[in-house]
Every structure is written in structure tokens, then in C-alpha cells.
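First comes the structure, then the notes that go with it.
Complex shown without one protein chain; remaining protein chains in place.
As written, the chains take the letters A and B, and residue 1 is the first residue of each chain.
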Amino acid sequence: MAASIPFRSTSSYSTLFTRLANLKVRRRSFAHTSKALCASSEETPPSSSNSDGRDPFPVFVDNKVQHLLSNITGFDILKIAGPHKKHLEKPKYRLLTDAELKGEMTKARERLSKRLQIPPYMNPRKPNLTPLAVDPDLAQFDTSNYVFTDVTFGVKDRDRTVVIREADGTLRIAPWDVRDRMNQIYNPREGKEYLKPQMFDEQNLERMISEKKYVYILDRACCQFEPDDPDFIRTTHRVYRAIDSAGDHDDLRSTRHFGSLAFYLVWHKTADSLLLDMLNRDLSSDAADLVRLYGILHPQSACAGVLGQLSPDSGSTAVVQVYIDTSSTLTSELQLALQAMDDAGKGHRSGLNK
Amino acid sequence: MPRIPLRRSFDIIKLAYHGCNNRPFFHIVLLKNISKRNAPPIEMLGTYDPMPNMFNEKLVSLDVDRIKFHLASGAALSKPVEKLLGLSGLLPVHPMSYITAKRNRQKQEAQAESQAQPAEDGKSEES
């Protein structure tokens, strides 16, 4: 009898215990199917353009898509390696042979290409509302909540267990904002603030957008937020839309955000002005890549069907023509731009291919 | 002759005060039971900040893996640590936490009653 007591009495706790232990294993799933959004969901475009509620992340991480996006981004060394804030130090001079210089240049290019890593495009994360334990006997045990953070050696920020014991005795997984704050407290990151900077508030953001500080906003958002943070999604999407409507696509070229911008516009089927911009700048291969991206992101569309029948070695003009014929909204302007680009290309026959 | 007779020595997880005046802050540490409170710990297992922050939260960090290891290898727990671990869900909730909660609730009820009483009196006087 005496031996049986501990076993019987622990059953409720041991389940809780194992649940908590299992938490460590559980990872944030990327498969958010619903479009449940944050408080500022009215900011997002109408759901009809939101690609029938598919999850963009698996599409985004697809190798083909990544390749296309990085192709589109461009590689303007002066822009990527351009003026950056850093500590003053004396320049180093070295005598190099031609071969060594070439090696150094390739190394520098590799280093710079790391700066062009595209931030992931994800659906907003969903709050976890199911409590781990409800204990009404424990209500009012204290006036404030207790936040428990697992700081086991080697745990990554995304896998960290953070639980909160609320004053009414409920134990639950901490909401995302608390998690982010705890991560910043126990594993601080450079460039990230403990509280959300005021810059990301609605009016300040609008002001900065009107001042066209797009890259600054996007860089700061990348530092501050997780890619599936509703705030990140709201901010970046607002900036993308502002850029698209102002036609400032070139500001983001050769930065890490251009891929995200293109993906966002193509995902929401509003890439016409970006395409027009590319054609006006004689970036024919980029334009073709954008249309191919459209085909991949919207496999059900008419454009994708025609693209599939097109021979793989057909020129970029033909690919863009397919898009103009099937899915464009700015048909006449695109047609004109394509015509102009073609004529110019025939003119000096060199074809500035990117 | 020692003032305090020799005690059995064992490992214990307890709180070590590392704040300053009027600003408590605790480290959760593994120590020998006979060592001083702020002696260099055998191992530091977390922190506890008993002053609520601007979001009305008290922050506790726990090195869960190591705490589990020490629990398994038979380290004792001091009462505050037992309470914290109980609240975190790592161990069952400590009985004293329930008692405090009960007392707090009773106090609050009494307060609410005493506030309700004069209000009712006032009402009756008005009518």
C-alpha cells in the first residue's frame, strides 16, 4: 500500500512534467495554414490576392525560387560594399601578384554575397493559447506573473522553452512577445532593442516611408523582429507596397531585400510595375526570371501553363511576352517597353544582358 | 570546541543574494549546505529577480538540464527554490504556495467585503 501511493499520486504531475520536457523538442511549425493576423491586419491587401491562403514559406525556400530571386537581386559591388558604419582603422597595404589579387577579389565577392541573404518570407506565427496547467487553488499566490526561461547551455533562441505562471495560477507557454523579450534579456543580440522601437509605430513609419528611407527601415526590421513576427510582416509589407506604388524598385536592387520585395509582389500578383521597371532599365534576363518566378508561384495560372509549353531555350523576350499576353494588368505599357527594349537591343546588337 | 556541532554535508540548490540594498536579486546556485550563502558556488543554475518589471513579471531563469541532473543525483532543495520550481511546472506546486494563495484570497475577500459594507451603508442612508 505504502509503495503504491507515490505512483498513484504522481500521475497528474508526471504528465505535466513530461509535457514540459517535451516542449523542448517541439519546434515552431512553419505550416500556418490560416491567415490569422495581428492587430493591424487591415494593413494587408485583400485576401483575394493573397494566393488562396497557401503557405508561402515552403515555396520561398525552394531551391529554384531562391536561385531566381538571387539572380534578380543583382550584384553591384559599390552598392553592397558601399559606405558602412564601422570602427576607424588604418588601411592595410599589401603587395600582391595578379593571381593573389584575383583570389582576394573572389574572397571579397563571397563575403559580400553573404550580405545578400534574403530574409525568409513567412506567414505570421500563431499564438499558443492552450494552457499547460490550470490550477484555481493557486489563484492570487502573488500579485505578478512569473516568467520562467530555460537557459540550458546550447539551446537556440527559436527552441527555447519559456513558460509563464500567471497570477490566477495558470501555467502556459509564454506568448511570442514575452519570448522575444526573454531571448533578448538572456541572449542579447546586437542591433536588437528590448522594446519595439517607436520607429515601427504607425505614424513614424509613414513619415519614414515618405522620406524614402526604405533600406534603413527594412534593415532595422530584420534586426528587431523574427521573420514570422506579425510586426515584421506588417512593416515590410507596408514598405514593399510603398516602394511599388512610388516605383522606387531600384533602391532595393543589390540589397538583401530585393528578393523579398519581388517575392511579395509576385505572390500577390502585383508585379507589373516591377516588371515595367526592369524592362525600362533593359534588364531583360531579370524580367524573364521574374516571369518564371510567377510561373512557379502560381502553377494554376494561365501564364504558367503557356510557360510550360515554351521551349526552354527561348529568349527572354518571348518569356515576357507570354506574361503580357496572359496575366498582365498594364498590358499596353509593358508591350511598349518590351518593344522599345527590343528595338534598342537590335540597334547596337550587343544586348546588355544584365 | 566548535560553536555549532559538525553537520552532515550535502549538496543543496538554494538562492544566493546578489543584489544591493533595497534591490534584491538572487542567483540560484548549487552549494554545500555548510558553505556560506554567497560562497563561490559549485554550479550556477539560474537567476531570480523578485522585483516585477514594467510588464508586472518576475523573471526566473533556470538551467533545466543541470537542475534535472542534480535532482537525479540527490541534491536537496531549499524552500524558496522548491516554490520556484513548483511554479515553473518542473516539480509539483509547493504546499506552502497553496496556503499563501488561500490566505491572499481570504484577505482580498475580506477587503472587498469591508469596501462593500460602507458603500451599502451609504446607499441605505441616501434612500
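Throughout what follows, a contact is a pair of C-beta atoms (placed from the backbone, for glycine too) under 8 Å apart; a residue touches a chain by one contact, two chains touch by 3 or more.
The definition used in the following text is that contacts and distances are computed from a predicted model.
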item	value
Name of the absent chain as recorded in UniProt (options "Vacuolar protein sorting-associated protein 26C", "NADH:ubiquinone reductase (H(+)-translocating)", "Small ribosomal subunit protein mS26" or "MED17")	"Small ribosomal subunit protein mS26"
Per the touch definition above, residue among B:Lys14, B:Lys58 or B:His94 touching the missing chain	B:His94
Residue of B:Leu6, B:Cys20, B:Ala72 or B:Ala119 in touch with the missing chain, whole complex considered	B:Ala72
Subunit B residues that touch the omitted chain in the full complex	3-5, 68-69, 71-74, 91-92, 94-96, 98-99, 102
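Just so we're on the same page, only the chains that are shown with their structure count from here on.
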item	value
Separation of mean Cα positions, subunit B and subunit A [Å, integer]	42
Residue ranges of subunit B touching subunit A (in the complex, touch as defined)	46, 52, 55-66, 84, 87-93, 97-98, 100-102, 104-105, 108
For the subunit A and subunit B complex, residues of the former touching the latter	10, 13, 16-17, 20, 24, 132-133, 135, 137-153, 161, 163-165, 169, 171, 178, 181-182, 185-186
